[in-house]
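Every protein chain of the complex appears in place save one, which is left out.
Let's look at chain A:
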Amino acid sequence: MRFHIITAAFLWAAFVESRKIRGISSSYKRFYRERKSFLCIDGSKIIPFEQVNDDYCDCADGSDEPGTSACPRGRFYCTNLGFRPHYIPSSRVNDGICDCCDASDEYNSHARCQNTCWNLGQKERAYVEGQMKTLDEGLRLKQQLIEEGVLLWREKQAQLRELQRAAEDLQIKLEEHRKRKHEADRLKEQTLKALKAGDRDVRPESSSCGFRHQNSTVSHLFQLLDSNKDGSISLDEVKAKVVLVHDETRVLSEDEALTLLGGGHQMDLSKFQNTLWDVLTRGDGYKIKDAHSAPGGLMSEDPHLKAADRAAEWEAADLKKVEEAYETVNMEISDLQKKLEIDYGTDWEYLFLNGQCYKLKVYEYMYTLCPFNTVSQKSTAGTEVSLGLWGMWAGPAKNRYSQMVYENGEPCWQGGSRTTSVTLTCGTETGLRSVKEPSKCQYIMDFETPVACQPVLKQRGVHSEL
């Protein structure tokens, strides 16, 4: 039934010309062809045509009163010749406030509205022109940045591959060096064992480590200390020959020497063997001056051992170097991988921002945004507060890259932590444009950059009804 009514209405409409109906756009004129009755656009009701725009709301959809404020859900069309046409809610018709720049909404009120459409249009056109220019320039820059981004991405990838290769090389090297060191250590031990074998008669129960308890060296060491060769070690002789392992340059104090001598002023060989010798060969507190280590010093006289020892030392040092290099390279790899894991946009156009920081002063605070890293605030008093660490892209599905979120900044009073939401807008330069804190601990930043420019914006222009 409704379908028939609507069809009938359309047929009818074809014959009758409409007079000027206030508040409608040209595309809606077909609904308001003058005739005996008017069908609400939603089809809910037919009313006499005189009741269109008679300042009483008859249609539930408000379609009978496009030009008055009578309907709660109605809308009024501002033609705005010279500017953008647009709809305003019916409630703004004749409310004493100029809403349409062509003043058409205040046709029956005290408000004295000027037609400002031309000026607005000029401004709008200039603005849009500026925007277009910005957009063009922005898109050009963006293209560059995309190209750079791609290059940068490739460069980083190459860098990564290089690093990974280096790491592989280093790993091979590392294996080699480990082998070599092992070999050198073995050689040294063998030499030492051979040496020890010669001393076996004095102290057969020598320890496996091969660096301690060699009886011949007991007497040897005793003689070394006994400068005046009187068969006992004196306080002065200890002070002259014994030093701290960790501070070779300092001469021992009287008390320290006295302690080493077991409290007495003299020490004979047998006592030495049971006390001081132990202390010296342990090598963790005291040692003989100028000796690399007590046993080493003693054995340095053996040329084979000396050579083996030096070789082992070299190999150890080399291994350490390689290990360090390997670690560094691995760290670089993981840093780079982490960086490359971040989503830099479909063309890696946001990649160049990583590593940059942008600052803006707002009232008493200096704000710093380091994209993909941190956001912080520094007061004039000087304390710096973290407003968040890189979280994620948070734009709407169709424009994911329009917003960034930084989370887990410094904790707040009412619980939770500071967070910052950064909106990216199109501009020819890259920089922070505004910072706000609408609620405590929730920051909002505007960040302008060419890479946020979207070609779709180009479609927007000035439409005006002529």
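As a convention for this text, contacts are C-beta pairs under 8 Å (C-beta built on N, C-alpha and C of every residue); 3 or more make two chains touch, one makes a residue touch a chain; residues count from 1.
Everything that follows uses one rule, which is that contacts and distances are computed from a predicted model.
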Of the listed "Interleukin-7", "Neutral alpha-glucosidase AB", "Signal peptidase complex subunit 2" or "GPI-anchor transamidase", the name UniProt assigns to the chain that isn't shown is "Neutral alpha-glucosidase AB"
Only one of A:33, A:92 or A:142 touches the unshown chain, namely A:92
Across A:220, A:359 or A:436, the one contacting the chain not displayed is A:436
On chain A, the omitted chain is touched by residues 54-56, 58, 69-70, 72, 89, 91-92, 95-97, 109, 363, 412-414, 436-440, 442
